[in-house]
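Missing here: one protein chain of the complex. Every other protein chain is in place.
Our next item is chain A:
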Amino acid sequence: MGVASSLVKFCFVFTLLDGEDLVSCMLVSRQWRDTARDDYFWKCICAKKWPSISKRPPPAISYHKLFLTFSRSQPLQPLPPSKLSFNTLEFFIDLWSEQTLIFSEAVSGTVLRRGLKNPPPGIPDALKIHLDSTDYKMIMQVEPRFSIPLGQTIVVSVLVSRKDTNQIARIDIHSYLESGLGFPCYSWRTPLTVSPMSLALR
């Protein structure tokens, strides 16, 4: 029938693939490579992986490059001396609970505040101490509020971009989740804390 060999007819399928599968498709033939290079498909993939990224104009680098660079953790690099201000940063924060997207925002660094002035009633002491301590910790309040029951698997993704240079970095937050303090079970405005010490801007 010959339909199968003509790729152009199946472009729509590309919008449904994961990045890894689209990379495989790029290696099928020259025609496939040239088709799959279209940044539209990579935009679809990035929008699935980091939903908040589509809340701002496209990044200075292509979506294709964005995916290739940040879909995996980067090896740790020595940090340059910090000359950063939160005023120049923008965070792309996405939270999934049991694979359901529960929070997705592009957050300007200016929104983040140090410490929580009026901690909500009924939160555990451990969390109160955590919020009060003078670590490098910035907090934002989230509307509408949502709660995450204990025992649910939470996946957090944070990308951060510098408005001055258009550079983007990915923040790895595994250790943060393992502490067990970050996502308590209470249904107020969940504080989201980000440590600037973990920023390694590329």
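By definition in this document, a residue touches a chain if its C-beta (ideal position, glycine included) is under 8 Å from a C-beta of that chain, and two chains touch if they have at least 3 such contacts; residues count from 1.
Operating definition for what follows: contacts and distances are computed from a predicted model.
J.: One chain of this complex is missing from the view, so tell me which of "Ribonuclease P 40kDa subunit", "S1 motif domain-containing protein", "SKP1-like protein" or "Exosome complex component RRP45" is its UniProt name.
T.: "SKP1-like protein"
J.: For the chain that got dropped from the picture, name the residues of chain A it touches.
T.: Within chain A, the residues that touch the unshown chain are 1-5, 7, 9-10, 12-13, 15-21, 23-30, 32-33, 68, 72.
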